[in-house]
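Omission of a single protein chain aside, the complex is shown with its protein chains in their original locations.
A, B, C and D are the chain letters, set down in written order, and residue numbers restart from 1 in every chain.
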Amino acid sequence: MAKGAKTPKPEELSKIDYSPPKTRWMETPVEFKPGTFCYGARPKYLEEVDFPNPREWASADEDWKLPENWKEIVLEGMKDRLGKYRSFQLFMDICVRCGACADKCHFYIGSGDPKNMPVLRAELMRSVYRKYFTSGGKLLGKYAGARELTYEVFKEWWYYYYQCTECRRCSVFCPYGIDQAEITIMGRELFNLLGCNTDWIAGPVANCYHKGNHLGLEPHTIQSNIEMMCDDIEEITGIRIEPSFNRKGAEILFVTPSGDLFGLPGVYTCMGYLMLFHELGLDYTWSTYASEGGNFGFFTSNEMAKRLHYKIYAEAKRLGVKYIIGGECGHMWRLIHQYLDTWHGPADFMEVPRSPITGTVFENAKATKMVHVTEFTADLIRHGKLKLDPSRNDHLKITFHDSCNTSRGMGIFEEPRYIIQNVVNHFYEMPEDTIREKTFCCGSGSGLNAGENMELRMRGGFPRANAVRHVHEKYGVNMLANICAIDRAALPTLMQYWVPEVDVCGVHELVGNALVMTGETERTMDLRLEPLPGKEDTEEEDE
Amino acid sequence: MFEKALQGRPKYWLWILFLLGITGAGFLVYLQQLKIGLGITGMSRDVSWGFYISQFTFLVGVAASAVMLVIPYYLHDYKKFSKIVILGEFLAVSAVLMCILFIFVDMGQPMRIFNVLLHPTPNSILFWDSVVLTGYLILNIVIGWTTLEADRKEVPPPQWVKPLIYLSVPWAVSIHTVTAFIYAGLPGRPFWMTAIMAARFLASAFASGPAFLIILALLIRKLTKFDPGKEAIQAIAKIVAYAMYANFFFFLLEVFTALYSNIPGHMASFQYLFAGLDGHGKLVPLMWLSVILAIFALAMLVFPSVRANETTLAITCVAVFISLWIDKGFGLVIGGFVPNPFERVTEYWPTLPETVISVAVWAFGFLVLTMLYKVAVSVREAQGPGESLH
Amino acid sequence: MYDGGKIIIGLLIFLAFATFPFYSNIGKSVAKPEPSLDTPVIKALEKKECVESKDFMRRNHMQLLIEWRDSALRDAKRDYVNSKGKHFRISLQNTCMKCHSNKKKFCDECHGYAAVDPYCWDCHFVKEGGR
Amino acid sequence: MGAMVSLVAVLVLILIAYVGVKVLSLQALFGVFIPYLAVLTFFVGFILRILKWARVPVPFHIPTTCGQQKSLPWIHYSRIESPAGTWGVVVRMAMEVLLFRSLFRNLKTELHDGPKLAYGWEKWLWLGGFVFHWSFLIVLLRHLRFFTQPVPGFVKIMDAVDGFLQIGSPHLLMTGVTLLAAVTYLLIRRFYIPQVRYISLPADYFPLFLIFGIASTGILMRYFLKVDIIKVKELTLGLASLSPKVPDGIGAIFYVHIFLISTLFAYFPFSKLVHLGGVFLSPTRNLANNSRMKRHVNPWNYPVKVHTYEEYEEEFRDKMKMAGIPVEKDEPETAEADSEESEGKE
Partner (left out) sequence: MSMDRREFLKLAGLTCIGIGVGGAQLLVRSRIASSEYAPAAEGLQANRWAMVIDLRKFRTEEDYDKLIKACHYIHNVPSFPDKYHEVKWLWKEDFEHSFPEQKNRYLPEGIEKKPVLLLCNHCSNAPCVRVCPTKATFKLSNGITAQDYHRCIGCRFCMAACPYGARSFNWVDPRPYIKEVNPEFPTRTPGVVEKCNFCVERLSEGLRPACVEASEGKILFGDLRDEGSEVRRYLAENFSMRRKPELGTEPAVFYIIGGGEEHV
């Protein structure tokens, strides 16, 4: 599928020039560099979700086939949003351009393009804001840092607001907490008013809306995918797991990103969930309707995101579950944590989550009624409810990548680490300025993990990969654990490019490996059906 | 990197709060001194410098001792010191800070402190002392911080620190030499007017500072996951041994010159310190304690096996440190003022407020030391092999 | 979510602080300082003139005093020849304060008004306050 | 260009005041009218600006979490960086406003050979900002001695501590020097750091030059050019008590000083300087990280078109039944396609 430009070799790509161009940024026109942007959305996807202006277009085209009154629509849209989001209005007004955010952005670090400094990326829009919404800008023009909204400017927005993964790292360092993600979100909302989206985002949105998940898996496919995982689990452990689907009366609904249902290495994580829940005897069900935790709608507009996330609560209500457990996912959790209840709550048809195994009441989820699976598992381990054999992960040297959304939009740091420390023997942290709240994005978040923008992705992921390489060289780390489906989809490519020796896994894959299940046969393979260390010979003998 | 000093377990914060408490108490007493004057101390017209200045003198030595790690590591490429040279540099930083504070609290008109710079007076040794001390402080902060930072980033330190490091070697010698010159150049104070004053200062500095460093290194190993290294500690112990012998030798030279020459003015201070003069002998027990501790330490240091055992080494280092602290932090300064130019004896003993302020300055020094060491140790811990979480 | 209440309270607190100079003064009329020249020595002068012009002294007396101090003490030059060629003996206590023997009514009047607290009097005596 | 424009603007302002007073003798204009106008503009503008922000809702609860969330009781959570309650937020905001917490986190990203990225120590911006703002505040409060009579004790104490060092006469006030030094640093970094130079607008240079002008005219006036401070206070106190009078013979430097300050006041509400108020309202900082514990309401929440389960089952019922997945409507006949779009709740 990746028919974009040829991606330069790591050695070339890592020669990054940070000196700004000679021309001032307002006079530096945007250049659509192949390999750094995504294809425009196909009309069928837009039609499916009633988005405006569906048409055939390409982002490299001169003419984007915008409606006549595109400028009015954009400005009207801006005005509307300035009145709806204090963050947007405030962040347009109070930036002092101190530059603290500049070298915090992974795209700036990886590309050296000054318009990827969060401050300047925001100025792209602020300059227009000043021109049309402030008296100073109207009066003084460019002396007040204001400029007209032109076709060029609009394209520039599009180009750079799809070079931001909404990771919020800049916001951590900003003295006023200005969050470029908020501005990028607004920018993308404006594009969608004109039908300008990327194909890679619009497709999953349409799928998710219609079929329940980004990948467009239909109910029977979901079921058969999980059955196949159960087959593998049986091969590994000798235990047959029979999960239920759309079962009414279950205590718990389990929602995870569809990436875990299909594709590697997501399915291994999914196998981990299956084994864990089976071992616990958890009264839970999967849903084929609410079969997506993630939400690409968030990368188009707030409204679309809300439309997609509707299914989770609706399904929980229909099935009559007491509460919901959510799988390992990044933006899914940003939305559940910070948006879901506001969109679709109150969820008073459910009960405050309480672990049936340990009795722990998850007070922190008492309103939203959704528990993160690592919270759930960490609690189990803490209470000694799991029999674990970390030596089964001894062939792995693990480091943990904090996903941007769960880090800076939720604050989940200790739970996954606690689990990892209990299920593996070799765990090494990456340098401290690249983890936790200062973690670096995989470079492909917010719908950027397409194939045609590979160079951009490798650039954006450079800081993360560089930190992984550091621990790889220092400690021999060979596995990068994370709790995000986008990470599991995007990081293998990134690792392949920068640190080929390192593989990627979800935390619950490690749990699945270490979990000693009742009645299991002696394990000779890990969840990837690869022989466990020291078991290579026995495996051959068995055959 | 500095954030490291602001993160720690409750015990760390308890210690920090403890030091802050003492510093705060001392500050309050200092405000009293500022209001009333230095009259709240035990100093007098005759003994016009007391505990403050003697602490300053002693601590200059501790500060200068960093060079004993810098020379082997940077000039002789002695790799064993690679991890702890920072401990020496940061010790120097906090020691110099204490020096500056001790001078500050000793000033009658601290609000005019900038007069030293506004009216620079090159013929005054005190002017040069302020120059070398400030310079040494800056050198050590810059060198220590930059090299540690480079270590943390695991990149080679920037080129420009190298010349600074080389500069810091003679500079360290200079701070103690200049401090010795404060005393050694005064007419009419025979006890101080000796050509080997600077040499003696350096010898005692290279014993007391490294001895203190050994104690700190052993403490760090006990309290943190950073091990400064057995071999490094042993190497420092050797330095302590040689320096202590040199120091004692120099001391004996002084005693010989004074007593054998039989010049009354030269003998008087020794008499006062070790035997009492005209019925005054407040310092005699202390001085003998210092001598006994010194002899004990010398006896211990001479045996490699005693040095090799870290328990006995620690005890010896404590003995060295206390002995030299009494010698320089008490005897040297007070002894120079007694008897006075009229050959009369006015005795000195620090008062309670004076002691509280002095302890507070020490506490502040330890506060800075703790925080700097916390930073250094955190960086070392993060580098070290092993699992990085509890 | 607006948090309007909190914002208004915050704004009021800000205004309470920021407008302090206004409401603390409004309706008050503070008499401007009138340093008194009513001393026997000045009265006896036929021409009531200080070492330099009144305007100059109002602006610059503090610096002139420093110059006087350094000249007298450090250069042993204790004679001041003013811009009109008139000679004065340099002495705060014995020249300035001879005329302005009423420190309270002269010096303090303005110093108090401008909230400055020079440390001259820590050492130098004032006749009226002398003990 | 931005720098030049701003510098010229400030120089012109200085010239206007100088000419206005020296040549045109417009003391009353520069000493009374313009300051009143400026202060009025400041207050009205600032209040309106805050109210403008206040009128816009915070629809979603979006704090940037810089520390561990509050979850399981045995996990130590970060009460300040990821506060779950009001007090945590108050402390977080206090640290942000008073200590510039976020800026203290600043790093310098460096690309070394390898390639190897390293993250260096960079506290200069924090230090510069910290010294600048605190010095400015203290300088501002010290000026209360011109606007109050009797002068409150805290102002006198501030003055005494600030002038602790006995340098010159009148005593050098340290914050004046630190303010000037800090503003100079902030200016210089805008020139020397290529990235910062690239993003800097006239609106960034102008306030810096203006404040530089204010601080240096203040220092000039206090130590070098000298004005009759008693007359100055007569004027300022007159302003404060709303009974303005303009004493004769105050030096032009004073009018330049007060004109620059008036400009700053008047410029304030229309510039980036409103970050003074904005920092308190930033939704990524002033909200508690309790979004799953407490319900937050979006005032403009509106119903959206959704794809209901019924529609979903309608489409996939056969496939579901074949796979043995339970369905709601188990009738064999395919229901008349009820294609009517159903509206979601709300």
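In the analysis below, a contact is a pair of C-beta atoms (placed from the backbone, for glycine too) under 8 Å apart; a residue touches a chain by one contact, two chains touch by 3 or more.
What you are looking at is a predicted structure, and each value in this text was computed from that prediction instead of being measured.
A.B. asks: Have a look at B:38, B:199, B:215 or B:382 and name the one touching the chain we're not showing.
C.D. replies: Of these options, the touching residue for the absent chain is B:38.
A.B. asks: Please pick, from C:6, C:28, C:43 or C:77, the residue that touches the omitted chain in the full complex.
C.D. replies: Hidden-chain contact among the options goes to C:77.
A.B. asks: So one chain is hidden, and I want to know which residue out of D:173, D:187 or D:325 touches that hidden chain in the complete assembly.
C.D. replies: Hidden-chain contact among the options goes to D:187.
A.B. asks: Please give every residue of chain C in contact with the chain that is not shown.
C.D. replies: 52, 56, 60, 63-64, 66-67, 69-83, 87, 89-90, 92-94, 119, 122-125, 127, 130-131
A.B. asks: Just checking the interface: what residues of chain B touch the absent partner chain?
C.D. replies: Residues touching the hidden chain, for chain B, are 36-39, 41-46, 48-49, 103, 106-110, 112-113, 115-116, 118-119, 121, 123-127, 130, 182-183, 185-189, 264-265, 336-337, 340-344, 346.
The criterion applied here is as follows: only the chains that are shown with their structure count from here on.
A.B. asks: Suppose each chain is reduced to the average of its Cα coordinates; what separation in Å results between chain A and chain B?
C.D. replies: 56
A.B. asks: Indicate the whole-number Å distance between the mean C-alpha point of chain B and the mean C-alpha point of chain D.
C.D. replies: 45
A.B. asks: Would you pick out the residues of chain A that each touch at least 2 other chains?
C.D. replies: 470 - these are the residues of chain A that touch more than one other chain.
A.B. asks: Over in the complex, which chain A residues touch chain D? Could you list them?
C.D. replies: That would be residues 14, 16, 18-20, 24-25, 50, 82-87, 89-90, 93-100, 102-104, 109, 114, 117, 119-120, 123, 134-136, 143-145, 168, 171-179, 182, 209-212, 218-220, 223-224, 245-248, 288-289, 303, 306-307, 310-311, 314-315, 318, 336-339, 341-346, 360, 362-368, 370, 372, 375, 378-379, 382, 407-415, 418, 431, 433-434, 436-438, 462-463, 466-467, 470 of chain A.
A.B. asks: Tell me, which parts of chain C touch chain D in their complex?
C.D. replies: These residues of chain C touch chain D: 1-4, 7-8, 10-11, 14-15, 18-22, 24-30, 32-33, 55, 58-60, 62-63, 65-66, 110, 113-119.
A.B. asks: List the residues on chain B that touch chain D in their complex, please.
C.D. replies: Touching chain D from chain B are residues 1-3, 109, 111-114, 118, 145, 149, 153-155.
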